[in-house]
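The structure follows.
Note that this complex is displayed minus one protein chain, with the remaining chains in position.
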Amino acid sequence: MRLIPTEIETLWTLFTAPVVWVAHFLVCYIGAAVYCAKPELVGLSFSAVRAGIAAATVIALSLIALSAWLAWRQWGFGTDDPPHDNPTRRDRTLFQGFATLLLSGLSFIAVIFTAMPALFLTECIR
Amino acid sequence: MSAAMKEGSREEYRAQEERLRAVWANPAGWRYWTSVNNFQIGLWYGSAAFAFMLFAGALALLMRLQLAVPDNDFVSADFFNQAFTLHGTVMMFLFAVPIFEAVAIFLLPAMLGAREMPFPRLGAFSFWSFFLGGIFVCGSIFFNAAPSAGWFMYPPLATDKEFSGIGADIWLLGLSFIEVASIAAAVELIVGIMKCRAPGMRINLMPLFAWYLLIVAGMILFAFPPLIAGDLLFEMERMFDWPFFDVARGGDPLLWQHLFWIFGHPEVYIIFLPAIALMAMIVPTFSQRPIVGYSWIVLAAVGTGFLSFGLWVHHMFATGLPQISLAFFSAASEAVAIPTGVQIFVFIATMLAGRVILSTPMLFGAGGLAIFVIGGLTGVMVALAPFDWQAHDTYFVVAHLHYVLIGGMLFPVVAGLYYYYPLIDAKKLSDRLGGLAFWLMFCGFNIAFFPMHLSGLRGMPRRVFTYPAEIGWNWLNLISTAGAFIFAAGVLVVVFDVLRPKHREPRGEFNPWNAGTLEWISEPEENWGVRSIPIVRSRYPLWDQKDLARKVNEGRYYLPDAEEGWREGLVTSVLDAEPIHVLRVGGTSHVTIVSALSLGGAFIALTFHWWIATALAAIICFCAVVYWLWTGTGEIPEKPEKDVGLGLSLPLYASGPDSVGWWAMFITMVGDGTAFASLVFGYFFYWTIHADFTAGIAGPDAIWSLVAATLFAAAWGLMVAARTVNRRGATAIMRGLLVLSLLTTVAASAAGLAAPSSPGMDPTRHVYPAIVWTLVIWVLAHAALGTVMQTYCLARSLAGRLTPKHDMDLSNVVLYWHFLLVTAVITFATIGLFPAAM
Partner (left out) sequence: MGQYFSLSAASLLLASGSAGAQSVASTQSVLEPAGAEAQQIAILFWVMLSGGALIWLGVVGLLLHSALFNRRRLAEKSASRIIFWGGVVFPSVTLSALLAYALWLMPGLRPFAQASAAGLRIEVTGRQFWWEVVYRPAQGPPVASANEVRLPVGERVELTLKSADVIHSFWIPPLGGKMDMIPGRTNRLSLMATKAGIFRGPCAEYCGTSHALMAFSAVAIEPEAFRSWLAAQAIPAEGAGASGGALFLRHGCGSCHFVAGTDARGLIGPDLSHLGSRVTVGAGILPNTEDAVARFIARPELIKPGSRMPAFDMLPPDDIRAIAAWLKGLQ
């Protein structure tokens, strides 16, 4: 993890996990929609689509876990409790870390939710 | 300050105050309306939005009268249909979204300790656009010409001239115009929140209202453009017969539904989040403690913002899409309930950890939450596709959405009105009237809307102008109508409380609720926002920083003076709010009204196909905007730096990412890129629904497409080179490169035009040529705008307003070209290569 420096000074890291959710959601939705519209193009069975969704889910969850770990590190591994409201750079960083960690948690749950349809639906019925 | 100054400091203080007051003063007489001050704009915006709300509410009462008894003929079917279409449209586009823009423009500068929004004239432009567009759309019903196809305007009912008249055009053009205003407001809000906070207001200290609005403005950037793209396709079909939604020629009505709801569902949260943001300001004040779970609120706002884009198909559960697609959207729709739950529990936790003062704002807030929770729970129900197959398009959904929007938006907004009214008038609204209004509204609302759950489950569809007596809806509807009038009475009490003359009452106290946030420093009598720009060290500076208010008002902080006669504010860094430079913003001007009204004129004339008037208005608008930019932006200051007080000296000019203009361009182009992406989505959508989406029509010429893409890339390279050499001082070479790039752009556009026209693609024949032409026209229009920008830079350079050190214009135009390059390459790669690859 030394590859990713501890001090990333940007607001954008906050959005990492939700962006992974977006990507996962789009891959699942577009993949399934294109498959159901043009099955002959892909030429695979629906179980391949489900396997694809499973793979995308594993990748997305790993990325979110990574984002969560980085956030945890930025949060100082939880050594300080919120509210992180001191007017210092340190508290600002801790706040960023904590908020990013929370968002990673939400995104993790949301990715699992998004993947659940593939467990129950086994064909392109309308 | 030297010791000698100290003796004269009292006079010096008065002189400073006078200069500052003069600079920020509103113009007198009729010129008052040319003001661009955020307090004025916010107030006008808010009042206009409220007036539109009352109008739409009156339409709702007429509808409720019609539905009071079965087989009623109080109004005609056609009037009823116009009424519900306008009711939805006005509440959504002319009340719910604008009211939050109004509140934000009014409150944000004061809350962030800034003097003004970063682009006050843009704010004024946004208001005038909104106002004119709103009058135009609402007025149509008095000429029996209002849109009548529902606020969602589904084709073919709304596109086919056989089924709908000019009302559809009024809806499309009037609202496109208002959407432009919303995007302008979003740009202003994002830049304002990211770059214009008071020094020291790090992102962990930002008021929660600002956090919410930052997210909401971001959502607008991704939500409104798909609708604008949809409007474009829609109006091309109505005006020029391009068959985007005509099934006979390969079109599909479902594309509109996708584009509309990609906008439409985030829209709900765009409405809901700012109202909850008001709650996040009110709850801590009346719990007498800082909010518990600040980071949780950030999680909730950001999480909702993202998840809300994965919900749109839940409005299309009955359209026959594959079940797996529906299921993804069911899943995301369930997931979005989690951040919403977090928000509610943050308020409960804060109240539990504090000591609650029961006040009128809290009454409305808590009542709103009780209502909203019902709406949220029914939302969880209808988000499940199987239940929605039954509930969709019934009164159950009518009940659900009103529980969400009135509980989650209207009640908090009224709470906000009671809370913030002292900032408008220095007096409180009446607690007695407030209590009366609350109980009338709360009871009336539940009496009106709770029975609708049941009428919906008993099978009553939405948007019916009448119903037969035998089905068992009679009592339910009669009760709903009675409730609606009780609710309306409550709203009228609020209106009366606001409008009743209060000049006999004494001026209220300073910070009457003992709130902790900065906006309570500002005095309604003064226009400058803050007397001096403070250094912030807390989330609740008025609670934690002793004497802050006094010191601010004594001008002890930054920029207490306006020596050079400019309206000035500070630009600070995104994360830690360290001062970067001084921002001089535009003051009172006619140009905003002229450009808004001429743009409005162009849209209105277009509705009636008055081509010459359209062209004239467009030309006036163009000239006004160029004049506005030329005289009001990128001014080279008389000196490089100025002393802002407290021993700090800051530059007066910034270019690139340090400047607010660069951010405005970046944000605008993100929105623009989203609209473009929506058109590309349309292209591939048609590919998925047809076995052969080209319908055997010869596609764009691949060679010309590649030539166009290459030339656009070359023009972009020349622009980047021009910026680089200009910074090195080679002005003449820069001008040469600009001209060269302009010529290359023209050549690129010609090649781009040749791509679809050389095989003779006719856009009215089939949807394939139509969507190809739309993409090409999109690029060409952007290229044309690009050449205008190049010419502008050239002119600025020749006029000495663009120099090696002062290159803001050029740097912003290069940023535009980055986006143009991506747009052009994607377009020509798609239209030129994709059909062959398939």
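Letters A and B name the chains as they come in the text, with residue numbers starting at 1 for each one.
The criterion applied here is as follows: a residue touches a chain if its C-beta (ideal position, glycine included) is under 8 Å from a C-beta of that chain, and two chains touch if they have at least 3 such contacts.
This one's a predicted model, so the numbers in the text were calculated from it and none came from an experiment.
If I consider the whole complex, including the chain that's not displayed, which of B:Ala58, B:Leu377 or B:Ile619 touches that chain?
Result: among the candidates, B:Leu377 touches the missing chain.
For the full complex, which residue in B:Arg355, B:His503, B:Lys546 or B:Lys639 touches the chain that was left out?
B:Arg355
Going by the contact rule already stated, which one of B:Gly139, B:Gly341 or B:Pro640 would touch the omitted chain in the full complex?
B:Gly341
For a quick check of understanding: of B:Gln16, B:Gln323, B:Thr572 or B:Thr774, which residue touches the chain that isn't displayed?
Missing-chain contact among the listed residues: B:Gln323.
State which residues belonging to subunit B touch the missing partner chain.
76-78, 81, 148-150, 154, 156-157, 160, 163, 247, 251-254, 289, 292-293, 296, 318-320, 323, 326-327, 330-331, 334-335, 337-338, 341-346, 348-356, 358, 362, 366, 369-370, 373-374, 377-378, 380-381, 384-394, 457-472, 474-475
Applying the definition given at the start, please give the residues of subunit A touching the unseen chain.
Counting over the whole complex, subunit A touches the hidden chain at residues 81-83, 105-106, 109, 112-113, 116-117, 119-123, 125-126.
Everything below uses one rule, namely that only the chains that are shown with their structure count from here on.
In angstrom, rounded to a whole number, how far apart do the mean CA points of subunit A and subunit B lie?
Those two chain centres are 28 Å apart.
Quick check: in the complex, which residue numbers of subunit B touch subunit A?
It is residues 194, 200, 202-205, 290, 292-296, 298-299, 302-303, 305-307, 309-310, 320-325, 327-332, 334-335, 338-339, 536-539, 574-576, 688-689 of subunit B that touch subunit A.
Inside the complex, what are the residues of subunit A that reach subunit B?
Against subunit B, the touching part of subunit A is residues 9-11, 14-15, 18-19, 21-22, 25, 28-29, 32-34, 36-38, 49, 82-85, 87, 89, 91-92, 94-96, 98-99, 102-103, 106-107, 109-110, 113-114, 116-118, 120-121, 124-126.
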